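With one protein chain withheld, the remaining protein chains of the complex are depicted in position.
Note that the chains take the letters A, B and C in the order they are written out, and that residue 1 is the start of every chain.
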Amino acid sequence: MNSYILKIDCQDEKGLIYRVADIVFKYKLNIVKNDEFVDKEHGKFFMRAELSGELNTKEFLGTLEAMLPNNAQIYITPKCKKNIVLMGTKESHVLGDILLKHYRNELNANILAVISNYEELKPLVEKFDIPYFHISHEDISRQIQEERILSKLQELSPDFIVLAKYMRILSNDFVKHYKEKILNIHHSFLPAFIGANPYKQAYERGVKIIGATAHFVNDNLDEGPIIAQDVITVNHEFGWREMQRAGRNVEKTVLSTALDLVLEDRIFVHNNKTVIF
Amino acid sequence: MNSYILKIDCQDEKGLIYRVADIVFKYKLNIVKNDEFVDKEHGKFFMRAELSGELNTKEFLGTLEAMLPNNAQIYITPKCKKNIVLMGTKESHVLGDILLKHYRNELNANILAVISNYEELKPLVEKFDIPYFHISHEDISRQIQEERILSKLQELSPDFIVLAKYMRILSNDFVKHYKEKILNIHHSFLPAFIGANPYKQAYERGVKIIGATAHFVNDNLDEGPIIAQDVITVNHEFGWREMQRAGRNVEKTVLSTALDLVLEDRIFVHNNKTVIF
Amino acid sequence: MNSYILKIDCQDEKGLIYRVADIVFKYKLNIVKNDEFVDKEHGKFFMRAELSGELNTKEFLGTLEAMLPNNAQIYITPKCKKNIVLMGTKESHVLGDILLKHYRNELNANILAVISNYEELKPLVEKFDIPYFHISHEDISRQIQEERILSKLQELSPDFIVLAKYMRILSNDFVKHYKEKILNIHHSFLPAFIGANPYKQAYERGVKIIGATAHFVNDNLDEGPIIAQDVITVNHEFGWREMQRAGRNVEKTVLSTALDLVLEDRIFVHNNKTVIF
Partner (left out) sequence: MNSYILKIDCQDEKGLIYRVADIVFKYKLNIVKNDEFVDKEHGKFFMRAELSGELNTKEFLGTLEAMLPNNAQIYITPKCKKNIVLMGTKESHVLGDILLKHYRNELNANILAVISNYEELKPLVEKFDIPYFHISHEDISRQIQEERILSKLQELSPDFIVLAKYMRILSNDFVKHYKEKILNIHHSFLPAFIGANPYKQAYERGVKIIGATAHFVNDNLDEGPIIAQDVITVNHEFGWREMQRAGRNVEKTVLSTALDLVLEDRIFVHNNKTVIF
C-alpha cells in the first residue's frame, strides 16, 4: 500500500466532492484524510486528500481532469521526502535549528546543500556533512551573484529553497524561476515593520508584541503569501537587541512550522494568500 | 434556499464520502462547507457539512441511513437559533458577557431564562428583560433543589444549558437528563486544578500560566469533554485574587468561544473527547 | 493609614533611589511596592512606588523637588477612583464590557457619562443609569461638533476619556486639551493596518494573526504611545467579518487591561512609548 497526496484547486461548482469521491472510490483508494475549502468571494474550490492504495498517477490524473472544470489545477504525488536547499548569511540560529531537525530525522526533506554569501556558517554546516557553497556578493553585481546561485541551484534541482536568514534581497528575475518555491522567515509580524531591522523599528515604535512571519517570496519585498506567524510579548525593558535575542526562538519555531507545511504539500496559494490544510 | 447542518458519526469504511456526496448531489443540494475526520485509533468517521437547497429532512435522513453503516449517528437540522437557559450563582462577569452578546444580536440563541440559587444576579438579568428564576439550595436537600430546577427546565425545554459560573456540583441524576447538553466554564486549564478555588491552587503551586476550560458536564466533576481552553501568563506579583481578577477575561472569552461552537452544531463527542469542525 | 502613589520621571543620576528612599523613610512611610527603570539610551530614570502612611502631599512634594534633578516630574496622589468619560459610536461590545465591569464594582473609576455621535447606544447605557449625551456630527462641521464635545467634557471634568470604539478621528485641536488623557482601542496589532477597517486589510493581506492595540491618542492617527496589545490566530476560513467577530473579544480584553493600568497610575509616557510598572 502506497500513500499519495492529491491537491485540487478549481472554480467552484456543484458536485465536485461527489465527482472526486466517485473516482477515488472506483480506483479503490482509501481516503485517509480529506479537507476542502470554498472561497466564496472568489468562487474557488480547494481540496487536499491523503490517499492510500495502488495507483498509476498519470492515468488517475487524466481521469480527474476529464471530470473536473477546465483549468482545474490537479496535483498528485506519492508521499515522499522533498529535496531542499538552504540559504543563509551569517546568523546561525534558524539554519542550525533546521540542520538539527534534519539530523534527528524529523525533517521530511533531504538537505542538498547550504548556499551562503559568507564563510561564517561553513564550520557549522560541515559538522552535519552537508555541502556548503560560498557564493559571495562582494565586488560583483547583484545580477552576477544571482546567476552563480541560479547555476548552482539548477545543478542541485531542489523542490524548495529555504531562506534561513539570508539577508539579501532577491531580484524579480531570480524569484520568477522559483514561484512559490522559495520560503523566507521575516523577523516581524508582517505587514508591520517591512524592510531592514524590524526589531529596531519595533523598539522605536514601542510595541508590546513582536513576532515572526514565514512566507513565500514573490516580487515584492516581504509581501509574499503568509504561511505562518507567531508572536511573543515584550515590555519597556527590551531594547532592540533584547527583542532580537528573544525573537530568535520565534523565528526558529515559525520557520520550522511553515517548512513542515510546505514539505507535506499542505499549502495552496491563491490571490497572494495561503489556504492551509 | 434554506441552510442545513448535516452531522455523521459512524464506523469508518471505504467510500463513505462518496456515498454521502452522491446522496447530497442527487438531492440537488450544494455543499457550502464540508469537514471530515477519521479517528484511526478507534476506526471512527466524523463528517459535518453545511448544505443549501430545499430538503425534506426526514426523507433525506432515511436515504442516508440506508446507505451508511449500521449504528451510524446522523443528525440533520435546518440552521437556526437554539434555545438556551443560563445558570449562575453570584458572579456576573461570564453571565453578563453572554447577556450583552445576546443583546447586540451576536449570539446564535434565544435565552429563555436565567436560573440561579441566589438573588444577586436578578437586577442585572432583568435589565435585559430575561426571565429570572431564583431556586435556592438553602434549607433543602440537593435532591429537592435539583428537582425544582429540573421541573423548571422541563417547562422551558432548552436545547442547551449553560453554567455561567454556577458554583454548585450537579448530581449524576441531574446530568443524565442532559447528556452533552450542559456546558460549563471551569476557571483553570484542566486537568490542572480540578475542584474548588483553582486560582488559590494555582497560586499555591506557583504556576506561570493560568487558564480556563469550557467543557460538557458529565458524571465526574471537571472531567467532561473539553471544548475550548485558553491561558494567560502570570508572575510572582499575582496573589490568588489578582489571578482571579485577570482570569475573568479568559473565562469570558473561552465560554463565549465554546458556546458559539455548540450553537453552530460544530462539536462531536466521542470517547470523552471532542471533535470540532 | 492611607495609600499613595508616587511617580518620578527625571534625568538619571547616581543616588536617586537613595535620595528618594531616604525621604520616604524620614516621612515614616512604608514602601508597599516599588519599581524603577532606567532608559539608558535616553539617560532617563523612572520610578513608581506605592506608599502607606500619613502624608501632607504638598510638603512631601516640596521635599522631593529639592532633592531631585531639575525638571524632575514628580506626581504624588492618594490612591483613589478616577473619573472617566466614555465615548462611543454604534458598536456596543467594548462599551458594554466596561459598563459591566463598572456595574460589578471592579473598575477603579466612576463613569461620569457616555458621549456618542449616535443614539444607538443610549438604551444600553441607560440600563446602567449612566448619563448619555448624544452629540451628533451630522450637518455640522467637525470643529463645531468637537466644540460641543469639549464643552460637555469641561463641564464633566474627567481624569481620562476612553474611546470605546468611537469611530471618528479627533482633530489635533481636540487632542491637545487632553494630552495622555485619551485612551483608544484600535482593532489591529499596530503598526499593522493603520486607518479604516483593519479587519478588511488583514483579510486582504492574508495574515494568520490578528490583534488589537490600546494606546493614548496623540496628533497622528493610530500613532500614539502603545499601552497594551494582544492577538488571536486566524486561518483561511476567516473572511473579514469572521475576523471582526473573533476580534471583539480581544478588543474588549486589551482595552480592559489598558484601562486598569491607566486607572492605577502605572504608566509613564516618554518618547511616544510607555513605561509600565
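Just so it is clear, contacts are C-beta pairs under 8 Å (C-beta built on N, C-alpha and C of every residue); 3 or more make two chains touch, one makes a residue touch a chain.
Being a predicted model, the structure only gives us computed values, none of them experimental.
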- Tell me which residue among B:17, B:207, B:243 or B:263 touches the hidden chain in the full complex. B:207
- Message: Can you tell me which of B:68, B:228 or B:263 touches the chain that was removed from the display?
- Response: B:228
- Message: Give me the subunit C residues in contact with the hidden chain, please.
- Response: 14-15, 17-18, 21-22, 24-25, 28, 30-36, 38, 40, 233
- Where the unshown chain meets subunit B, residue by residue: 37, 39-41, 189-193, 205-209, 211, 225-231, 235-237, 239, 271-276
- Interface with the undisplayed chain - residues on subunit A: 92-93, 96-97, 100-101, 103-104, 106, 124, 127-128, 245, 248-249, 252-253, 256-257
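Quick note on the criterion: only the chains that are shown with their structure count from here on.
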- Note on the structure: Per contact tally, chains sharing the most pairs are A-C
- Message: Measuring between Cα centroids, what's the chain most distant from subunit C?
- Response: A
- Message: Distance between subunit A and subunit C based on Cα centroids, please, to the nearest Å.
- Response: 41
- Message: Can you compute the centre-to-centre distance for subunit A and subunit B, using the mean CA position of each chain? Integer Å is fine.
- Response: 37
- Task: At least two other chains touched by the same residue of subunit C: list those residues.
- Result: none
